[in-house]
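The structure under discussion is supplied below as structure tokens; questions concerning it will follow.
Note that this complex is displayed minus one protein chain, with the remaining chains in position.
Here the chain labels run A, B and C in written order, and each chain numbers its own residues starting at 1.
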């Protein structure tokens, strides 16, 4: 939260850290970002990433303890992406994401208590517990899911941006998805619509190299994803998704263009998930060595190395406390009464929270 | 038919007429083909195009007379595309097309009588009359529709090619579709699958500039369609779709690569429909002048100009006779008995015609 | 409904318009009334709509609000959902129900689900219109009746205007609904003419309507089959059989109370639906009558539905595949004689 709050002051500087390249001239290798000196700003980014990490580590434990159920997809290893991008997204801009959504919700400023309660299926959860891990929605921060049909969120983002355009608002909509989603027809149709109508959408591809067990090169004939964006005339950036400053810089540049009427932009963040696809899988499809190599570029460690004069341990214990409070909050929460099961299948006669803004 | 039969002799020469360019270097303006001297071969192409033209003109009359009903999409103006491409397709190769399929059926060698009977809904029709204009299927020539869901045929073509590959056959599958179809998710998914698996498919985009009333530039953000193919790493050619020699040459080159294990190829034929989208529409969406300009490049007139020593009038009256015979055949045809309505919802205990080959 | 009440139904002259014009007037009126309303779909603009519904609207409202889309059913329906979430009131036209399958994922998994799954946070005020049905020799891929798929989905409201007044009026009411509404316009109705009270607009969408009162048998139907049922009822009346015809109007939720009330009087019910019989809407209506009117029924509930084949192109086969007034009347007769035989 603090990262986003302090953003306006820093976003100009962040531009300098961008390692994006315009459409067609993307060099994926050139992903080392220029570093700035540590700052309160970077500390906030670190804190956000750590909040995500610790939150999810705790969720994994709670999953083993069967207090969290269903499908849970951890974001561990990818924290820099949501953190860097959402740091640059204004409070009234819309955000759309996938089932791998804890990081986005937390970086967006959804209270951790409510996210944890949701994971527990409590009525105090952000969706009254009905959505669970995969479906975090939050009207106050305009988080439109938490969509678990791969590719399903992209058309929603196009429509949200269309509404903004038709209502004369100059703000961006940000849409996260995995590289695997880019094979779906929904990706193609959404990119074309957004580009054709020059809508203010920032498409953020979290390229973690795998869709479940399927490596990018076994799911897409063209693995240079920026070229895919080019097919719609959409400018594309590729950035180092393990380096939160690089992500933030690229997002800042792309968002500035989007807000400026430049039409949709495509940002590929090269990242990696350190854990299985969902809570457990065999992970037979990846090399141990590959995982280890990526872990050397742990986004938290990377950033920590740039925070010389910051008391990381203090942050660590603050975050640990926040996570424990969230668990306690969820524990103390309540089951939604079964009598409410059929509420909100359709709107209630007087909508208020549910009214579109 | 004769064009296809004499093809082997001429396809080498046809290569010389190709005006294709490899992926990325397509120059749409450079679409004037080098001409060969008139030859029996060109005469056959002319005859095929004329058969399509006259057949459809007659269909239009019969539609007004309410002897043909339903949706009918004329190919008039676009004859060079099916004629040029199918001249190069081997008899055992599969062909998939859309609802605008009379040209493909005739150029493929489906007997005109059976096509006309189909248009009349007669049991003597190629599909027992059940499909009508939009659904011409013909097992003997491996014509797999006649698919009226826009984009719906592309995955079928991918699968047909996959079967060939898995069965160790080295032959191509040819798939026709309009430029409007390229906005559908099915296009995206099919291109990727074909390229990823390097399947022997020739994708032929009949770019007539409009999807019903929607001009290309109002339906796709990137109007250079070859760039779309590039997004899948598929080599693309653009050719003058009004010049049957140019089409044939480009198809010959592309098919040779496809059969050679080069993976899928994409061929864009720039063409134009002289008539309304389906039988009648307001045509308010096109300029009169634009239509007139394209009519100057009528594929029949273009080719006729190269056939100095050929008796075109003789061909004309032969074709006229064939068309009238087809009408008579259809007229003399029968309605399928209502008792057969439920036949072929599922296969009959002993399949023979229906058995996949 | 307040605006609705301000425009009371007055006994004004009733201009005769086509169903197509009525839909168009409904759209035009909605767009004049509310800036957030816009129409989006394939060829709704320059072409004037696949069935000519939106002819002329582009000129009045411009390209932003009469928005031609590429061929991308999943994409633009999803964009409609997003635009609804973002504060607009989109009317999305899917040219025909046949192509709506490409958007069904978005309709079910997003439009119909977001409100509940988000715990009441995000409603989706979206109206989707599409043409449905057969009878025009368009062959299998253009002649489906898939209303039952949509009527299955909680979170949707599904409407089937069968009259000119409903064609115009249901759109108004649908646009006032905070949740997604799917409207099925039967393709054979666009040229149908009917009187339209110039001064009555929004219509209620909660109740089925008794289109023709009767005593001996209840015909339950909707959309394109209503005319067939009325025709059958006319033929039956000549034989002294008085059929009550109910136009369901809303397919989800179903106003089964009106049906039950009728069956309690007639003791016999025939459900008429152009869709395939198995697992179609007719099954649900028949099942509910069986459940709720069990002790009122003098005969098993009958169904007239499409023969279970892809609709073929030739007229005679298409007619044989789809319900007709003759088949309906014959089934009604069997229902009466059969039950009497059984009771005799």
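To be clear about the criterion, a residue touches a chain if its C-beta (ideal position, glycine included) is under 8 Å from a C-beta of that chain, and two chains touch if they have at least 3 such contacts.
Since the structure is predicted, the reported quantities are computational estimates derived from the model, not experimental observations.
> Thinking of the complex as a whole, which visible chains are touched by the chain that is not shown?
Across all of the complex, the chain we cannot see touches A, B, C.
> Which listed residue, B:115, B:154 or B:315, touches the chain dropped from view?
B:154
> Going by the contact rule already stated, which one of C:25, C:68, C:105 or C:318 would touch the omitted chain in the full complex?
C:105
> Would you indicate which residue among B:80, B:94 or B:231 is in contact with the undisplayed chain?
Considering the complete complex, B:94 is the one touching the chain left out.
> Which listed residue (A:93, A:184 or A:298) would be found touching the missing chain in the intact complex?
A:184
> Using the touch rule from the top, list residues of chain C that touch the missing partner.
74, 98-99, 101-102, 104-105, 108-109, 112-113, 116-117, 139-141, 144, 148-149, 151-155, 252, 254, 275-276, 278-284, 286-287, 289-292, 294-295, 297, 299-303, 308-310, 312, 342
> Contacts of chain A with the missing chain: which residues?
69-71, 121-122, 129-132, 134-135, 147-152, 180-181, 183-185, 211-214, 218-220, 281-282, 284-285, 335-336, 338, 341-342, 345
> Touching the missing chain, which residues of chain B?
That gives, for chain B, the contact residues 94, 125-131, 135, 137-139, 144-145, 147, 149, 152, 154-164, 166-167, 185-186, 188-190, 192-193, 196, 343-348, 351, 353-357.
Keep this in mind: only the chains that are shown with their structure count from here on.
> Would you kindly say which chain has the C-alpha centre located farthest from the C-alpha centre of chain A?
The chain farthest from chain A, judged by C-alpha centres, is B.
> Would you kindly tell me how far, in whole Å, the mean C-alpha position of chain B lies from that of chain A?
Here the centre of chain B sits 46 Å away from the centre of chain A.
> So which bits of chain B are touching at least two other chains?
Expected reply: 183-185, 218-220.
> For chain C, what residues touch not just one other chain but two or more?
Correct list: 69-70, 72, 74-75.
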